[in-house]
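One structure is given below, encoded as structure tokens.
Shown here: the complex without one of its protein chains, the others still in place.
As written, the chains take the letters A and B, and residue 1 is the first residue of each chain.
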Amino acid sequence: MRRRKFIGTLTALAVSPHISTTDPLVYSFTQGRPVQPGRIELEIPPLAENNPVRDMAVFYLGAHCPRAEVSSRLRLNGSQQVVAIAELSDGSFWSGAAFVEVREAACTDGG
Amino acid sequence: MALARIDLPQEARRGELVEVRIVIQHPMETGFRRAPQGERVPRNAIHSLVCRYRGIEVFRATLSTGIAANPFLRFFLRATESAELDFWWLDDDDVQGSAKARLNVT
Partner (left out) sequence: MKLIFLFVVLFSGAALAQNRSGLEFASEEVRRLQASDAENPGMLWVDQGAKLFAQKCASCHASMKGVATRYPALENGRIVTLEGKVRHKEAFAYESDELLALTAYIANQSRGMPIKVNPPAEKLDIGRKAYYSRRGQMNLACAHCHEQNWGKHLGAETLSQGQPNGYPAYRLEWQKMGSLERRIRACMFGLHAELPPYGSDAMRELELFLVWRANGLPIETPAVRR
């Protein structure tokens, strides 16, 4: 049932706790159209370590992908909200978010 | 040429949901790292990846340095017929990579 409204394109971004639709990165994806929270589940471990950068990835799932589920591995440089925005084939946008705590390694490595 | 590991079930029945997993050997350099002598290691990450099944594009990804090194991707496909799953990718240094695996459908 939900499959008919398959996820056409999905963007994963790292942004501030509230999704600002005027944020340039968000705007580039949504073109100003309204984004509603919901329908997205982010499975992220609550504790992680490592690196920076705001925009993470964009995944495009076609009609041949019957399940709207994608996995990858991210790098984060500090505790922050990770946000995902999905565009469905009916043109609607949905979002989900998860907060990830990032801690420094106990010792510096130096390579 | 970057090495990759594609994981697919041995066999799938027609119409079945298939889990596709791929890991690609690539440093996904952020451009922020410094080498032992102190110089910056330039940014180089895979930015585009396409997967084709039976010659048709079924999955596409635009990645950035926020994705962990040796990028891992997992998605689902509907098995329709025995054919090759063809992956292609391109990084910031304009180096292409590819890998393929055969999906056997009964």
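The rule we apply is simple: contacts are C-beta pairs under 8 Å (C-beta built on N, C-alpha and C of every residue); 3 or more make two chains touch, one makes a residue touch a chain.
All of these numbers come straight from a predicted model, not from anything done at the bench.
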item: Residue of B:Val23, B:Val50, B:Leu90 or B:Val105 touching the missing chain in the full complex; value: B:Val23
item: Contact with the hidden chain (one of B:Val18, B:Ile46 or B:Ala69); value: B:Ala69
item: Touch list for chain B against the chain that is not drawn; value: 3-5, 7, 21, 23-25, 27-28, 68-70, 72, 74
item: Where the missing chain touches chain A, by residue; value: 45, 47, 49-50, 75, 103-111
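Note that only the chains that are shown with their structure count from here on.
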item: CA centroid of chain A to CA centroid of chain B, Å; value: 19
item: Interfacial residue positions of chain A with respect to chain B in the complex; value: 14, 50-62, 64-67, 69-76, 111
item: Contact footprint of chain A on chain B as seen in their complex; value: 17, 30, 32, 36, 53, 56-69, 71-78, 80
